[in-house]
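One structure is given below, represented as structure tokens, and several questions about it will come after.
With one protein chain removed, the remaining protein chains of the complex are shown where they sit.
The first chain written gets the first letter, and so on, giving A and B; residue counts start at 1 in each chain.
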């Protein structure tokens, strides 16, 4: 199955690329690399949750938010390339988790983002990754995820 | 107008590349990509301000600091390439904002950095971006910005 066929088969809801929150582009291509801007867990222009992971937000809830970031990233990729089938592989994911003091399960949170890429692209979705806990994220989001893809 | 002509026309003050604060290079080229090290809001070797955005530093003041980061980055680009006219496009900007608890306007702060790139390179200055709030930055800087350019 191609990535687009997997999206259909899995019933994933991939939104259109959203308008950037500032003076930047949703995604920029340079050679065979496609840089996707930091994605927040937005649906229809609204953050699903605000707050810090580990303070009223469980690891599982935060992983679900990270999953939404990846769905939004796929929307940005489609907006730039027209089809997810033009993705050769996921290269890098950087996952930023707004963290209450003592919250250290960032890898489990960002797995929610990584799983979407593996679901859609198979082993070509497996990427290099960094995950870390930050003080605050734009609009009070609990999670932000940035992506780099190799494209045809 | 070329980028260098725009710099002149706008009267932008672009400093010479500053010495790195550690065991690294101001910028490194690999193929057509130029990676510029994290820039602080320094002028003549001094930080313009220290502190955290949202704690005695307004969003507007922090955006002005981010603007200085971009001017310094252009100095690093010139130091590496000789001329800004060899830049094909801005590819990625990562903006790190030292954030007081509850400060979430990182996109507005980093717009100060992004605007300089659009002023100098036009639409080729528009980039993929991530903006986030961190705990502390080197020397107590309120803002640090990292850059990736495609070059000829």
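In this section, a contact is a pair of C-beta atoms (placed from the backbone, for glycine too) under 8 Å apart; a residue touches a chain by one contact, two chains touch by 3 or more.
What you see is a predicted model; the values in this text were computed from it and never measured.
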Residue of B:57, B:137 or B:151 touching the missing chain in the full complex: B:137
Contact residue for the chain not shown (choose from A:6, A:49, A:89 or A:139): A:89
Listed residues B:18, B:37, B:70 or B:114, member touching the removed chain: B:37
Sites on chain B contacted by the missing partner chain, in the whole complex: 20-28, 30-31, 35-38, 94, 96, 98, 134-140, 144, 146
Chain not shown, touching residues in chain A: 31-33, 89-94, 99, 101-108, 110-111, 114-115, 118, 126-135, 148, 150
